[in-house]
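Every protein chain of the complex appears in place save one, which is left out.
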Amino acid sequence: MNLSSPDSGNGHRVVFQFVSPDVASQKALISNLKNLLAAWPEVEIEVVVHGPGISLVTTQQTQHARQLQTFADSHHVRFVVCENSLRSKQLSLADMLPFVETVPVAIVELILKQEQGWAYIKGGL
Amino acid sequence: MNLSSPDSGNGHRVVFQFVSPDVASQKALISNLKNLLAAWPEVEIEVVVHGPGISLVTTQQTQHARQLQTFADSHHVRFVVCENSLRSKQLSLADMLPFVETVPVAIVELILKQEQGWAYIKGGL
Partner (left out) sequence: MNLSSPDSGNGHRVVFQFVSPDVASQKALISNLKNLLAAWPEVEIEVVVHGPGISLVTTQQTQHARQLQTFADSHHVRFVVCENSLRSKQLSLADMLPFVETVPVAIVELILKQEQGWAYIKGGL
């Protein structure tokens, strides 16, 4: 793996944690994903959204539905929300953008992914 | 390790870094710990508290003494504060909640834990 060699990103895996409510952090995350996919179109990305971060993928609240759909359509980015976070906000999967999936517990998911060798990035500012 | 199989969390280890002064970040950390322990009662957790994060475990300042004590009583969560941070704030271990321990340097602790295979989570928003 060398930054100067041709590299599709195939085999690289990264999990982002996104928990921030703020708009600037949402923009930072989207910019990170765009730049990462431009460099490595075949990288495998999972974005674990929980707590106040959920507004990013809530249909009634998001300002980035179209861009997030483009990421999901690439088949290289999965967005998963925490079921605990949904419950505590009295939301359900039906309130999320259509490509969103769930995991039972965000932190468990972040631990499992790291144990499986995925790199970890805390998203946002 | 499979989210859908019965799993006590035994053998999973995670270190949280907590450095934020803000109340919303404290609530997010506590919520993360609660949900994690509910899913995995035998997970091993260490919370490394440093910098402005120290108010969380300072007896005169914390708003979460009782909840943190419950975590500590579970014997699955350790809270450690950075001795450098204590010195720079002219505080000592006696000013911390009774179950708090110290480490010489927070960042060293976070590096060592990752080298030993612990997952890393940056706590807060």
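Details
When the chains are written out, they are named A and B in that same order, and each has its own residue count from 1.
One rule holds for everything that comes next: a residue touches a chain if its C-beta (ideal position, glycine included) is under 8 Å from a C-beta of that chain, and two chains touch if they have at least 3 such contacts.
Because the structure is predicted, anything quoted here is derived from the model rather than measured.
For the chain missing from the display, the contacting residue among A:L36, A:A72 or A:L86 is A:L36, taking the whole complex into account.
Seen from subunit A, the chain kept out of the figure touches residues 1, 3, 12, 14, 24, 28, 31-32, 35-36, 38-40, 43, 119-122, 125. Mapped onto subunit B, the footprint of the missing chain covers residues 17, 19-21, 51-52, 82, 84, 88, 103-112, 114-115, 120, 122, 124.
Everything that follows uses one rule, which is that only the chains that are shown with their structure count from here on.
A separation of 24 Å divides the Cα centre of subunit A from that of subunit B.
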